[in-house]
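Here the complex is missing one protein chain, while the rest keep their positions.
Order of writing sets the labels: A, B, C, D and E. Residues in every chain begin at 1.
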Amino acid sequence: MDRLILLWESTAIAAFTWGEAVMMLVGALLLYLAIHKKFEPLLLLPIGFGAILANIPQAGFTDPGGLLYYVYYVGIETGVFPLLIFMGVGAMTDFGPLLANPRTLLLGAAAQFGIFATLLGAIALNSIPGFEFSMADASAIAIIGGADGPTAIFLASKLSPDLLGAIAVAAYSYMALVPIIQPPIMKLLTTKAERGIQMEQLRPVGRKEKILFPLAVLFLTLLFLPTATPLVGMFCLGNLMREAGVVDRLSKTAQNELINIVTIFLGLAVGSKLSSGEFLSLQTLGILGLGAVAFGIGTASGVLMAKVMAKFSKQPINPLIGAAGVSAVPMAARVVNKVGLEANPQNFLLMHAMGPNVAGVLGSAVAAGILLALVG
Amino acid sequence: MDRLILLWESTAIAAFTWGEAVMMLVGALLLYLAIHKKFEPLLLLPIGFGAILANIPQAGFTDPGGLLYYVYYVGIETGVFPLLIFMGVGAMTDFGPLLANPRTLLLGAAAQFGIFATLLGAIALNSIPGFEFSMADASAIAIIGGADGPTAIFLASKLSPDLLGAIAVAAYSYMALVPIIQPPIMKLLTTKAERGIQMEQLRPVGRKEKILFPLAVLFLTLLFLPTATPLVGMFCLGNLMREAGVVDRLSKTAQNELINIVTIFLGLAVGSKLSSGEFLSLQTLGILGLGAVAFGIGTASGVLMAKVMAKFSKQPINPLIGAAGVSAVPMAARVVNKVGLEANPQNFLLMHAMGPNVAGVLGSAVAAGILLALVG
Amino acid sequence: MDRLILLWESTAIAAFTWGEAVMMLVGALLLYLAIHKKFEPLLLLPIGFGAILANIPQAGFTDPGGLLYYVYYVGIETGVFPLLIFMGVGAMTDFGPLLANPRTLLLGAAAQFGIFATLLGAIALNSIPGFEFSMADASAIAIIGGADGPTAIFLASKLSPDLLGAIAVAAYSYMALVPIIQPPIMKLLTTKAERGIQMEQLRPVGRKEKILFPLAVLFLTLLFLPTATPLVGMFCLGNLMREAGVVDRLSKTAQNELINIVTIFLGLAVGSKLSSGEFLSLQTLGILGLGAVAFGIGTASGVLMAKVMAKFSKQPINPLIGAAGVSAVPMAARVVNKVGLEANPQNFLLMHAMGPNVAGVLGSAVAAGILLALVG
Amino acid sequence: MTDLFSEAFTIMVTGMVTVFVFLSLLLGAMALLRLIADAPEPAVGGSSSAQEPTPAQLAAITAAIHQYRRK
Amino acid sequence: MTDLFSEAFTIMVTGMVTVFVFLSLLLGAMALLRLIADAPEPAVGGSSSAQEPTPAQLAAITAAIHQYRRK
Partner (left out) sequence: MTDLFSEAFTIMVTGMVTVFVFLSLLLGAMALLRLIADAPEPAVGGSSSAQEPTPAQLAAITAAIHQYRRK
């Protein structure tokens, strides 16, 4: 009988708090979004599962000695996991379209206004009672506008670990929502004629250029923005392994097994930060709201910049491609292509949008470096 | 000359103790069983090799700073390796046959009697002078009856790390011996007519059911048996990744490269616990004997439960499938199929035995959770 | 304005020292050698990239908390990475040609004279002002003559971590230069008639022999040279997994994903040791010079030993195959084949050279064990 | 020792009861599950993850066909 | 709070200027790059890493063809 009581006391039913129960529902919601809605499933499935595990009373997943404790401590606190993901993303990225049309770099720059405007917004939110974001918190929230998961996780882990869970969830959710968030903004800021503009075919890019490009990026970064070198450096390493052509087995592993293994653990570790104390607060609502604003402003500023560039360009530029500057690779480029096709069935913008799209990845890594330098 | 003497003194010949020499022979025996007899080679080969390395005098593999020290410390003491293996096994497991015939869950439950009866047996053995198993030791030994390697290693590392080596070796050896241990017991408890009973074809199982199943298992576990959530949780994560259909690249990696890498290290780490001081003792003989008993009792109780169920069932149930409840996936199910075919050449039981087989995995993870709650 | 100043102060331009700038050029040179000249790109690309990252001022890659700090600390200081590479190399090695012609083991032994002669040379260099190699330093440098990267890294990390960067770079560079270093020496020591000698076809080797061979190597090593067991043991584990035929999935993973992942990190970690303080010194020049000497002496002693053996052998022995005894698998064996073909277009020595080639791997692991025992 | 033995006996009984209760609850849950997921899609007993080839496999396939054709 | 807000505003301006300056520098570097790497090899926009099959793929291919022929 004693044994039965001991067993009963070890169950979670007695120990459950409301917060934990709600956080499990949040985890279940993330699983639903990942599996049924196909919202960035590679990350949201492990994040959702991690959130459920982390909130089981008595199981101790996040206590010292628990699995999620180790994974978080080894992989996120050190920054190693997001950096490895970034290396893998670098190995998957083809800079060909950007090299063929370098001016699209500026679209990737413009779209980062989403980040910095949100920084302002987060601080402005402090005027509402209940919000008290520090500058570090605000910076970590603002990076959601970079539409780049590993960058957001890396920056949040350095500047505002308590908000990491909410920030990562917001970042991946909005990246999945890009096909819903972006088109209305794109249509609002362009005429149908502008959306129908066809662009010239891209020139082929030589192997040498592709090899030298990541090195040039690294060189400029280390000269002018050393705080961005962890992110940019690992990204460039991955890209160099891809383009060098002599270490294909390393590049393949970085793109597949290594990134897959790290993704599982990264997701679980991020999920482990979804605890009720930190997530079930007004702040999270604020973060979700600011994230949506960040995506919107980034999209708008990209499109507007493209319109400006089109004015000064001899070759035709379709302003839609500016929207891809937020990154969210390759989803945003696909959205551009789709919206372009709606306006003109002959208008294939995918490759043209890939330029600003990958430029946006660099742009937000650069922005993260700036925030680390100024706030960190 | 001094140099030659220094070199000679650094050789192992002078330093060898009898115990180490015998443990190396044990390691060699495990290699022989793995390679020549094909006894669970994926684990027993690295375990055997690890046992040899760990017992080399002067080489310091298990001293702080040695390779096996690190591997054990990082992977087993933390519980991470068995949990990752379990995730991979989850990603390899198809619960279809169990979902098609849910009642076979009860066979997986019945077979766990092998575990609990062995717990009693281990304590009873204390009446023989020389045996002094604590309740924790007895529980760790009893889990051998679960016929599930990672579960046994996980529980032993928590409850009785000193016995870990012997317990893991016994668990994997007996799993390899399932085709020899089980058939006589199965035949003893059934008539030829019973063994010849054909079962109805299984209904097809929908994708939704397969996705929801691991979540249901996780939900019940976290409510009622939080101490089982590390094992069950990682298993369900693997299974969910498999069935979700949206993270196939993660599922593939969990089933292949990740589980392979972890298996090599897990084996070496388990082998490093095969030191003479702990292994060359009466206890090990006791563990080997109890392990055999555990497998036998588990098999018998599974078959008997199936006979009881057959009595109350409208559809025909072949009692042999109860034997698969010990788990040892998929070996036990294959043995059931073979014994069934011997009695009736038209009798294909493989898929019917897979239900209790995977139920047995859940059953022993649940039993491990109970033992952790009551004894840990 | 303050912000702009803060940002400017965080740039590297102000903080750059000459040493760091030069080390980045060294890193760039290594990348050039790896990518353009295809010098051992799998290692030299990550090493070169690591060297660049490690020398960025303000980025803190090698400070506690930095990525390269963790990678070095976890993988090299513990010795784990070179050992895992060695396991993978073992899984890739076919001892068939050596087993078919066991006497070629002696060629692998003779070529190790390159190591020990270089040890003498390094100490002799101390007579020049500016050099002050300890015996441990000299041993770590000498192992370059073993023409085996992981062995060199392992030994250097134990005996002389400060020189690790220079030693690893020299070892891999010279391995890549084998087609340039070896042929003149080989031609100097042989007549055209000798180089044209054709050898008899190798006997087929049974599976049992191949399985037992790594175990025999391990057995002799643990008896007589325990300090060599980490290296030899992991190598034999890899080879046993390959030949056992029952754990192919582990062997495949060790040869592919695992070795690829470790190679990326090992390269970065080695590169992180290329700091100006340690690399930009007279010592490095000495190491590069001694390394070239070591390769030359190893090649010469292998060829001379082969000439001696040919005198006493009934079957014809082409003295060129002695040059493959330095290891540098499989490059040295290919060089032998090429030089042999030049002298006699019917003369295919590749398989005959593979025997001394793999013997050289064992030979230098044994030599490393001896140095650890005598000096470590 | 007899103390320990009776304790082990209690654990045995408690354990077996709990295992059965737990798996019976799961049995109930499975019935519920089947109701929820009632409209069974065409998918059958087999694994649902063997459907689409991975990029690596596709590469292998493409290469295989390519090399096959060249012969 | 107003202090914090004006600080955020400064960061916004500084940040956007830096991003633009940085990426403009990169733009310049790319022009330079193109000059350096002027003789553009035949390689085109696509990935350069999908060229050669890995040993594992080759093994799969060989096996595939082998099994295919046996049928």
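In this text, contacts are C-beta pairs under 8 Å (C-beta built on N, C-alpha and C of every residue); 3 or more make two chains touch, one makes a residue touch a chain.
All of these numbers come straight from a predicted model, not from anything done at the bench.
A.B. asks: Check the options C:A28, C:V74, C:L202 or C:L304 and report the residue that touches the missing chain.
C.D. replies: In the full complex, the listed residue that touches the missing chain is C:L202.
A.B. asks: Out of C:I144, C:L266 or C:L371, which touches the unshown chain?
C.D. replies: C:L371
A.B. asks: Please identify which residue in C:F113, C:Y174, C:F235 or C:F295 touches the non-displayed chain.
C.D. replies: Counting the whole complex, the residue in contact with the absent chain is C:F113.
A.B. asks: Please identify which residue in C:G245, C:G289 or C:P330 touches the non-displayed chain.
C.D. replies: Of the listed residues, the one touching the omitted chain is C:G245.
A.B. asks: Tell me where the left-out chain touches subunit C, residue by residue.
C.D. replies: 94, 96-97, 99-100, 102-103, 105-106, 108-109, 112-113, 115-117, 119-120, 122-124, 126-127, 135, 138-139, 202, 204-210, 212-213, 216-217, 219-220, 224-225, 242-243, 245, 248-249, 251-252, 351, 359, 362-363, 366-367, 370-371, 374-375
A.B. asks: Name every residue on subunit B in touch with the hidden partner chain.
C.D. replies: Spelled out for subunit B, the touching residues are 2-4, 7, 252, 256.
Here is the rule we go by: only the chains that are shown with their structure count from here on.
A.B. asks: Validating interface symmetry: for the copies subunit A and subunit B, is the fraction of residue numbers used by both over half? Same or different.
C.D. replies: Different-residue interface.
A.B. asks: If you tally the C-beta contacts for C-E and for B-D, which one comes out higher?
C.D. replies: Of C-E and B-D, more C-beta pairs in contact link B-D.
A.B. asks: Please name the chain that ends up farthest from subunit E once chain centres are defined by their CA atoms averaged.
C.D. replies: Relative to subunit E, the chain with the farthest C-alpha centre is B.
A.B. asks: Tell me which chain's centre, taken as the mean of its C-alpha atoms, is farthest from subunit C.
C.D. replies: That would be chain D.
A.B. asks: Given a C-alpha superposition of subunit D onto subunit E, how large is the rotation in degrees, taken in steps of 5?
C.D. replies: Going from subunit D to subunit E via C-alpha fit gives 120 degrees.
A.B. asks: Averaging over Cα atoms per chain, report the distance between subunit A and subunit D in Å.
C.D. replies: It comes to 32 Å between the two C-alpha centres.
A.B. asks: With centres defined as the mean C-alpha position, give me the subunit B-subunit C separation in Å.
C.D. replies: Their C-alpha centroids are separated by 41 Å.
A.B. asks: Provide the list of subunit B residues touching at least two other chains, using ranges where the numbers run on.
C.D. replies: 224-225, 245, 249, 252, 257, 370, 374 - these are the residues of subunit B that touch more than one other chain.
A.B. asks: For subunit E, jot down the residues that touch at least 2 other chains.
C.D. replies: Each of 11, 14, 18, 54, 56 in subunit E touches at least two other chains.
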